[in-house]
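For this view, one protein chain was removed and the others were kept in their places.
Let's turn to chain A:
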């Protein structure tokens, strides 16, 4: 249930004056004195415009009226069902400020006459030394069809260019610290961090391939020999490989040299861990790969984020630029501020 407005007394179902037995209406519970009233569509009671604090100017604009009690759900349709509470609906007012008649169909004005008056007023306000209302109207009409005019202003603010005002552009956009920082950050990611990670990724891949080659060279021959003997043994041996962890992921020597130097019991060769089932370095390549992959992903998201931030900052600066342009223009043509704004909106 909505609350009643502050000025509205609580609901009373009184219909007749106790002493005079006259019919009473409205929130004030007074008999009809010929004052302007409006009928509620919810409870069929009548209400004074003045009691409801509605200007009598609006008398022609009522489309469907609901009294405060119906709007609060005390009486009328809202009190019966728990659904939406009714609300007074107004007709659209004529665009001319002083006119309180409703608009005629498919129009923003009550009549042709008022439409002309309104547009004439706008043109007069926009008129300046450089252009009179006639040329302005012509310009608007030359713009072509309605759809083109409607498009104006929808594309957002045009980008600020240095040609418009080089001093302002340099001081506002050219020297903006935040924008510079963001661009630098973008630069670092694109030119420094990403290539570095890709380099590391490549090194890891190359090293893994080399290790695979070493492993297959060292153990494949043994496997083949065994495979003829029994299938079971082959399975057990197939997993045989050296751990191969090396803190520096550089290839120390060729596959052939390494396999030639390799002996079963040696734990380390060329700083490479040669244990068969190494629990210490278990899954070292996977961990490293994941870490690199994760870094790439986070760089990608952060460059997306930065791009968005740059865009936001640019938009901000752009509107600031235009605002300041406007202000300086206004100062030159003081005191016609309001008109300049209008011009800006129209052009």
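For the reader, a short list of remarks on this structure follows.
One rule holds in what follows: a residue touches a chain if its C-beta (ideal position, glycine included) is under 8 Å from a C-beta of that chain, and two chains touch if they have at least 3 such contacts; residues count from 1.
The definition used in the following text is that contacts and distances are computed from a predicted model.
When the listed names "EF-hand domain-containing protein", "Small ribosomal subunit protein mS29", "Exosome complex component CSL4 C-terminal domain-containing protein" or "LAFE_0D02828g1_1" are checked against UniProt, the chain not shown comes out as "LAFE_0D02828g1_1".
Among the residues A:19, A:84, A:106 or A:247, only A:247 touches the chain that is left out of the figure.
For the chain missing from the display, the contacting residue among A:95, A:217 or A:281 is A:281, taking the whole complex into account. Looking at chain A, the residues touching the absent chain are 245, 247, 279-281, 284, 287, 290-291, 294-295, 298-299, 302, 305, 308-309, 312.
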